[in-house]
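Shown here: the complex without one of its protein chains, the others still in place.
Letters A and B mark the chains in the order given here, with residues in each chain numbered from 1 onward.
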Amino acid sequence: MKARYLVPLGIFIVLVVFLGIGLTLNPRDVPSVLINKKAPEFSLPDLFDENRVVSSESMKGKVWLLNVWGTWCPECWREHGFLMYLKGEGVPIVGIDWRDESAEAKKMLAQEGNPFLAVGVDPESKAIMDWGVYGAPETFLIDKEGFIRWKYAGGLNAELWRTELKPLMDQLEGS
Amino acid sequence: MIPEIGHIALILALCMSLAQSFFPLVGAHKGIPSWVALAKPAARANLLFVLVAYGCLTYSFLVHDFSVAYVAQNSNTKLPTLYQISGVWGAHEGSLLFWALTLSVWTAAVSFFSRSVPDVMVARVLGVMGLVTVGFLLFMLLTSNPFDRLLNPPMEGRELNPLLQDPGLAIHPPMLYMGYVGFSVAFAFAIAAMLGGRLDAAWARWSRPWTNVAWVFLTLGIALGSWWAYYELGWGGWWFWDPVENASFMPWIVGTALMHSLAVTEKRGAFKAWTVLLAIFAFSLSLLGTFLVRSGVLTSVHAFATDPARGVFILMFLGVVIGGSLMLYSWRANQIKSTVKFDLVSRETALLMNNVILVVTACSILLGTLYPLLLDALGAGKISVGPPYFNSVFVPLTVPLAILVGVGALMRWKQDDAALLFKKVWIYLVVSIVLGLLLPAVFAPTYSFGAALGVGLAIWVLLTSFNWLLDRASGGRGLLQVIRNTPRGAWGMLCGHSGVAIFIIGVSLTSIYSVEKDVRVEAGQSYNLGGYDFLFHGVENFRGPNYQGARGTIEIFKDGEPVTTVYPEKRNYTTGMPMTEAGIDAGLTRDLFVALGEPLGDSGAWALRLYHKPFIRWIWLGGIFMALGGLLAASDQRYFRLARKARLAAADQVTAGAA
Partner (left out) sequence: MKARHKRLGFVLAGLVGLGLATWLVMNALENNLSYFFSPTEVAGNKAPKDHVFRLGGLVQPGSLQRGQELTIRFTVTDNAHNVNVAYTGILPDLFQEGQGVIAQGRMGADGVFVADEVLAKHDENYMPPEVADALQKSHNAATGAN
């Protein structure tokens, strides 16, 4: 066998290795400056009752998730089913309905089920800015002392829950 | 019910394609005629099942079955029917199904139109294509099933991205896919030839028309995409070196090399190993394009799905298909003995050099596309490789390529006399140089050597292509008779190369002489650009079916005479998405393009973006000519004659074998 006919194969193998490494990198995985910082305070009107207020204050002493979503975001629809599962697991989730029509949001929750303890509406990105959110869905994990311990940009899924979120939550619950 | 039928049809199609690859390949290897004979019916049955699946998905779109997740995510009841149908291939799952359908169509076409090819060969070709089909169907069934149901179906689906609600974009992906996937035929022929151990000129002859047709589709697809980007993105650009564009451009370049290399292999029996490699490359790049676009490894405007699991699957698939074929290549290629000799001064050499330049171009584009990924993988930081890189590599490579296009067309096969050749063409050389230098000086507002180079090259390509026709006429026959006797293949070459010349003129003049300007104008104010006066009459608001719009009125004058009036728009769709609709006045020698910016202050002033783009239409015109050339070449009667001859020869062989 002449070596020169192996050259294309060799080049291809190198390429595959690089593509493989590329795949393992999450292009969105740039650590938030907020990790391990005190979570920004927010207080927003409640989706179902304008006179009530949803705030981070009320979650003190709990390990909880903050989920930013909107009905305009297809990934949020996809993620929704899993949030319902998390609710079943007893995970406290607070939602922020971002830049959305309240009527649409209520319709979606009525249709698909409501996984949230409470939903704050943020049509003008007031609270969102402090959290450094660029898009939806995005989820933060906040510990008992009100520090952000974890965040994920994109739809949550079973694998993420199993490998990252659940172990971390268990650990934070324990402390 | 219908979606379930579609799902089952997909599974059946998978079974069919498994049969289509296993029995013929093994049968051909072991010499079992009944297994070989299974290839064609299996391929056709496979098409049938994929068609059923595709029909089911289209049906679900048309009846607004939002219990199907894919339908709910990509359409709604208010969407016009055309976009219901194009919505089927508008996103990840459906576009995969469309890809599989295209592959099945090509496969079935091979099963119908290759009666001249020996059965064993056809069986192997269909078997290889079946393997590729298996990969795609598995990918779909395992990671991206378009028929997945929603537990709580919504009453109304999602708004389709307004950017995609455009007839240009509705037909652009099918064209591209036909091209991409069409290269699988050449690929399958090459693999089948290697499996059979018969790497002679025959496989090249059989796969030539297929390759040409695939290339035509790809050419049209790319040209359409470029045209769409030009008028729809409101940015005035016609090519962005976006990774997704590159993903279609790389197979095109290698496909071009393959077309020419196949010609040499068929006619002269040279470059056998190289042609096989090109066939593998062209299809590999098509697959790689899919990988890049679908896995989200490189995210871009067009990349609509990002899911690591899918990426892993495609990477494995790539590894098996490309790695496997390259392994086969390294094993088989050294058995090829190229006995054909050719001189340094010959058409073979010119074509070889052309091939090398094309492949180098494709490699440099590949490098530019993957470079950010490479650096990221090495942890060297996040970078971007922008259009300047591609331009500064692509342009210098194109110049020798264009010169060689002319030289190659002039030279004789096997051996030519350099001195004689020069005597024949020095006049063309002089004409091209003189005209190239003169024309911009006479017609252009400012002199540019770039424009001179572009025009000179284009004239050179044109003259040398037509020289061939004159050459034949000089043999004592009348020009008319020559024209009548010239085979379609030669016309194809002429037409395709003219397309290259037109394209070169379009690209060089547009990129050099285009002027663009962002300006602030108040109603009644006028701005002069490129010799035209753009008079702004103001903006009025209006309501569209699903958007709020602002429409500007700009009257354009040249030397005081009104030329045209354009109405650029700015729309705010109810989904909250803003869009710019440019006002374009198209022309053969120039486009006038106006895009509406934002209102400035309270005085009724607006920001406008104005363009004067000379000869931009020639870019797409060149593409059309090239495609036409490819079509002419593919329809050459020679193939049909050869097909008949081969059939007779095969029949002879059979009777001889039986005797």
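Quick notes on this structure:
As a working rule, a residue touches a chain if its C-beta (ideal position, glycine included) is under 8 Å from a C-beta of that chain, and two chains touch if they have at least 3 such contacts.
Computed from a predicted structure; not experimentally measured.
Checked against the full complex, the one of A:R99, A:K144 or A:K166 touching the unshown chain is A:R99.
Screening B:L79, B:I357 or B:V539 for touch with the missing chain picks out B:I357. Checked against the hidden chain, the listed residues A:E41, A:E57, A:E104 or A:D130 yield one contact partner: A:D130.
From the options B:P3, B:P251 or B:P372, the residue with contact to the unseen chain in the full assembly is B:P372. Screening B:I2, B:I85, B:L233 or B:V563 for touch with the missing chain picks out B:L233. Touching the omitted chain from chain B are residues 161-164, 229, 232-235, 240-244, 296, 298-301, 303-307, 343-344, 349, 353, 356-357, 360, 364, 367-368, 371-373, 376, 381-386, 388-389, 392-393, 396-397, 518-520, 575-580, 595, 597-598, 600-601, 603, 605, 607-609. Although one chain is not shown, part of chain A still touches it, namely residues 27-28, 30, 33-34, 70, 72-75, 99, 125, 128-130, 132, 134-136, 138, 153-155.
The rule is simple: only the chains that are shown with their structure count from here on.
Residues 1-2, 5-6, 8-9, 12-13, 15-16, 18-23, 25-27, 72, 74, 77, 81, 99, 111-113 of chain A touch chain B in their complex. Contacts from chain B toward chain A in the complex involve residues 73, 151-152, 154-155, 158, 273, 277, 280, 284, 291, 295-297, 299, 308, 311-312, 315, 318-319, 322-323, 326-327, 329-331, 333-334, 370, 373-374, 376-377, 575-576.
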